[in-house]
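A single protein chain has been removed from this complex, and every other one stays in its place.
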Amino acid sequence: MSCSDFNDLDAELTAFGHPGGSSVRAVHDQFHGDLLEVSMGPQHPSTHGVFRMVATLDGEQIVKLKPVFGYLHRNHEKIAENTTYLGSMPYTDRLDYLCSMSTNWAYALAVEKLSGQAVPDRAQYLRIIMAELTRLVNHACLVGFLFNDLGTSFTPLLYAFREREKIIDLFEALSGSRMMCNYQRFGGCRVDPTPEWLAAARTLVENFPRFLDEYERMLTGNEIMLARTQGIGRLDPAHAVNAGLTGPVLRASGVDYDLRKVDGYGFYPRFDFRVPLGAQGDTYDRYMLRILEMRESVKILVQAFRDLPGGPIMDPKAKLRSFRPKAGEAYGRLEGPKGELGFYLISDGTPNPYRYRVRPPSLINLTLLEEMCLGHTIADAVVILGSIDIVLGEVDR
Amino acid sequence: MTTAPDSFLERAPLELRDWAVQLLPGPLQWLAHHLITVVAILAVFGLFFAFTTIAERKLLARLQNRLGPNRTGLPKFSILPWHLKHTLFGLSQPFADAVKALTKEDIVPAAADHFLHFLAPVIVVAFSLMTFAVLPFGREYLPVDLDAALLYFFAAGAATELAIFMAGWSSRNKYSLLAAMRALAQLISYELPLILSVVPVVLVTGTLSTKAIVLSQGYWIFGFLPHWFVFTPWGFAGFIIFLIAALAESNRSPFDLPEAESELVAGHLTEYSGFKYALFFMAEYFGLTALSGLGVTLFLGGWQAPFPFLEFIPSYLWFMMKLIGMIMFFIWVRGTLLRLRIDQLTRLAWQFLVPLALLNVGNAAFWVLTTHWAGPLQLVRWGVSLVIVILPFFFLGRSLSAGYAPRTYRYAP
Partner (left out) sequence: MLGSGIINGLIVTAKNFVGSYHDPKRMVTVEYPEQRTVLPENYRNFPFLISENATDPMGTLRCVACQICEKECPPQCIIIEKSKDKKPDASGKPQLYPAVFGIDTSVCMSCQICVEVCPFDAIKMDQVFEIAATDRFHDLFLTREKLAKPNSYYHQIHPTEAAEVDGRLNTERKAAEEKAKAAAAAKAAAAAAKSVPVAGVADPGPASPRPATPIQPASAPAAPATSPVPKPQDEPRSSPAGEGGPANPAS
């Protein structure tokens, strides 16, 4: 590597405000080593799908990292503009395929805003139940995969999947499909849960903290885990806010921004729950925040099951077929498990939206990946990527 | 108490060998004697490897609340009843795997160094098998009784890392290259604590011969408690250091950095397929078995029974049982722990294990010097020795984990 190349790199690093720049240079000058460019992905065990990181390494240390995505692009937005409003609902399942219930809700929220559709009380409660169950599924999966990236032989992942399986079975019993639920409709929900379903869900939720305790006992205090995650992938709050990061990644940096509190959409203002905040913004904070959020979700779910009212689940005025909202635009957003999930719609009065745009939290949270990885080793890059929590279906759309 | 050496089971394999050898003419007898030993080791540990893989898969599965492989039965032409043929608890899985590995296409990258790429798996298996020569599997079962057996063991064991480097380098793959570098860093870091953890045993017994080391653990305290080195303070500390270093030496989780699946795809094995891959796999298990065998020999009393009344069980079975116990422990560790980073790995070795092992050598020296202490002085001896183990562990551990602690979190107002 020539000298001018290196000066460029150094300038780039300091421009990012990264303290690692000078130390990287010192190491480089000492050994006169070459940099190694490793292309991780799109076929790599731990890039969570077809994601690619082009990492430039000095030894094992990352001096440059370029995220490359788009391998899973499925033209989601354009398809949605050519199909009816209802027709896009099953496609939203495929955005973030781990949490279809809350993606459905975000889309329904946007369309209801656009058309001024009211939603009955019971449906509002059911939506919160589904969204929080989804949060449990997503966060359990996330911590499982995070530990897989940290090098466990699948054990924590399979414990997480054991619990996820129970929730997914509930989704299947209710909506007919394990992951592609397609449950929310404009103006309510599709299926009313039976009392048996509610009882099963309630027992599951009541038992969930036991799983969390077991999980924490197994791994949270583990010395290797602490050493591998604490101080790794620090993200300062100003940076995170500037880049538009949302969700647990932002809150791990200590910024109090939770749409459930900020927007108070749905019936969330009726619920008593707290928003945990991290202090350091490192991988450990991001992990712990997921665990704490799961505990809060359990609290919300217990309240929701207690207060669930009777009544219809669909607004009688809701239209399924030939649904034509009046011309206008709307942006509906909610606090998805991964961050702010928004749908922006423009209607021109026809059955198809004129413009349909998704604000995917995964993609936007991914933009600071290089920032977090610089100066760490390649092993950490994998872990940092895991802690951001991306789903490629949502990143590439 | 039956005297074990005379029991029929204890002697049977030896008698069989001697009978086979005496069938041959005189000049060939020496050759046949050794060939039979080699073949026996290959057969026994080949099968042991096969069943270790299935045991690992099944144990890991159970740790993870799964069932594990349980489908592979016997081929159609066997004479067993149908249901046994088709389930057999999946015990024939390793043979199916072997057939699969043998019949798979062997792919060599165009850019690879073909000769080294071919040589690496051969060397890794050869060297890992060589370590078996000095392990005393039973009272009379020591293939080669070397005076410097331990030296030989570590020399042969360390050579396998060379083969891993060879594999990583010759593949011309960036992941493999990184893995090769990691393997070397790991070798340099962990060879030292591994050897230092063994030094106390050598110091106390005054010999490098594995046979003599086992025999020196061979009497009973108060007539029934085994005098194994693991039941002394320095022996226990040495055993723990040995376990950690052995995990690192055999590239097992949490030290499986060279083939770190989540980071380097498959590390040095990325460009290997088919039977060559199987050979690496085999060598890894051979290395693990050999190191476990050494641990059993040095710290767990080798082939000796834990209690006098259990001596009727042949010595080689005791050795095997202890070996299986150690390997199951390694599998358990693999099922639980996560991987260290390369700098943490070396830090653990140099800042924690090496100082502890050095102090432990001093501890053993103290133990040797105070052999004649008796009565209440015996308690003092134990106390001092324990303090030499526990205090450094506590302080070194604190400095090693400084800055890492579980945190408490605040909630938004």
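To keep things simple, chains are lettered A and B as they appear, and every chain counts its residues starting from 1.
Just so it is clear, a residue touches a chain if its C-beta (ideal position, glycine included) is under 8 Å from a C-beta of that chain, and two chains touch if they have at least 3 such contacts.
Not measured: the values here are computed from a predicted model.
> Check the whole complex and report which displayed chains the hidden chain contacts.
A, B
> Any idea which of A:Gly70, A:Gly221, A:Gly311 or A:Gly349 touches the chain not displayed?
Per the contact definition at the top, the residue touching the missing chain is A:Gly221.
> Give the residue, chosen from A:Gln124, A:Thr155, A:Gln184 or A:Ser253, that touches the chain omitted from the document.
Of all options in A:Gln124, A:Thr155, A:Gln184 or A:Ser253, contact with the hidden chain holds for A:Thr155.
> Looking at the whole complex, which of A:Thr47, A:Ser175 or A:Asn365 touches the chain that is not displayed?
Per the contact definition at the top, the residue touching the missing chain is A:Ser175.
> Out of B:Arg17, B:Arg66, B:Arg347 or B:Arg407, which is the one that touches the chain we can't see?
Here the residue in touch with the unshown chain is B:Arg66.
> So that we can see where the missing chain sits, which residues of chain A does it touch?
Missing-chain contacts on chain A: residues 83-84, 86-91, 93-94, 155, 159, 162, 165-166, 169, 172-177, 180, 182, 190-191, 214, 217-226, 320-321.
> What residues on chain B make contact with the chain left out of this view?
Spelled out for chain B, the touching residues are 59, 62-67, 332-333, 335-337, 393-394, 397-398, 400-401.
Basically, only the chains that are shown with their structure count from here on.
> So, what's the distance in Å between the C-alpha centres of chain B and chain A?
Roughly 43 Å separates the two chain centres.
> Which residues of chain A touch chain B in their complex?
Residue positions touching the partner: 36-38, 44-46, 57, 59-60, 147-155, 158-159, 162, 218-228, 230-231, 256, 258, 261, 274-279, 284-285, 288-289, 292, 377-380, 382.
> Hey, which residues of chain B end up touching chain A in the complex?
60, 63-66, 174-175, 177-178, 181-182, 253-254, 256, 260-265, 334-344, 401, 403-407, 409-413
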